[in-house]
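All protein chains but one are shown in place.
After this line comes chain A, so read on.
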Amino acid sequence: MSLSFSKGLTRRRLLAAAGCAGLPLRAGAATRFAPIAEEDLLVGFGHTSPVNDGGWTQMHDKAIRALKDHFPRMRSLYVESIPYSADATRIFRQFVAEGAQMVISTSDYGDFIKDVANQAPDVGFLECDGNNVTGNLGWYYITHWYASYVIGIAAARLSRNGRLGYIASFPTTSVIASANATLLGARSVNPEATMRVISINSWFDPQAAASAGAALIDSGCDFLCGIMDDPGYLRVAQERGVWAAMWNTDMRQFGPDAYVSSVMLDFVAYYRQTIEARIAGRWRPAGTFLTLGHGVDRDAWGARVPLAIQREADAARDRMLAGWSPFTGPIKDSKGQVRVPAGQTMTDMEIFHWNWQVEGVSGLV
């Protein structure tokens, strides 16, 4: 309670600092993001990993490159490997200083981007995996949990002992949602399935991801999944003869026998629409989910995944596309307490803010 109060205070103070209060903000936003000529538009992109990381950042970069075809006269800047430190603030400020009218961070930089947005009210900011919507800052994210659930079904069918290993970055809510969704998918066909998690404190550290993968296999897991930018642990799975599901893109070349599928990302359409809207003066800060089949999906199944398993998992995917949500109670947390009562379905926002691990997951929170 006290927290939400203090948050409100900050926001009010920020609005005051921006020179507007309450209602006039919306009127201000309309003129603030006025139409702009394509050749005058400068967009700054900030990435958490190198653009050739083979995964998360590469998928964003691919979509950014595709923008060049649609908006050949638009100029763009990017910085890769931005640390989660005050230097992130400096880099976003530098985008503004160089004249960017739009700044897009392809990862969650929290206060580091919000502080800059508050100081540059005329610049539009977008944060992937973000949480804030202010007068000039919005967020976008993929509802990856549906794809993870589908992959989880295949995981339970492929694993001999039902022990899944998960290589996590940090125990943040999107990681928790990913791990939970995968295990819930697995438990839908094998209620005994469990998941052990190792966090490596990085999104891109192929060496640490490989070590974590090997440690999980040593502890008895025969199916690896996770949320890494790179294919590090897929190589380990290939060498050790276990299965692996990945994130971001098709990574089968790094472990053709082990590869099951991937949470496949596609930001091309979203970035195009965003830039179109900004040029036309229609862009407004908001929170946007890219949904299953529209920005996120499972990748084509791996060569060694039996057809029957593919069909079973895809049947769940078809139901989700038709509107069904598997995130329906009863769902228990890892202490055995029912957190989502029977008959209640979690909204995407609730899943996005998932901060407890489901029953069967250990080592994450």
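Here is the rule we use: a residue touches a chain if its C-beta (ideal position, glycine included) is under 8 Å from a C-beta of that chain, and two chains touch if they have at least 3 such contacts; residues count from 1.
By definition in this document, contacts and distances are computed from a predicted model.
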item: "Hydrogenase 4 subunit B", "Inner-membrane translocator", "Metal ABC transporter permease" or "Fe-S cluster assembly ATPase SufC" - which is the UniProt name of the missing chain; value: "Inner-membrane translocator"
item: Per the touch definition above, residue among A:Thr172, A:Asn190 or A:Ser211 touching the missing chain; value: A:Thr172
item: Per the touch definition above, residue among A:Val96, A:Ala212 or A:Val236 touching the missing chain; value: A:Val96
item: Residue, one of A:Asn161, A:Asn201 or A:Gln273, that touches the chain absent here; value: A:Asn201
item: Touching the absent chain when the full complex is considered, from A:Pro35, A:Pro83, A:Pro256 or A:Pro306; value: A:Pro83
item: Residues belonging to chain A that touch the chain removed from view; value: 3, 6, 44, 77-81, 83-87, 90-91, 93-98, 108, 110-111, 115, 119, 129, 131-132, 170-174, 199, 201, 353, 355
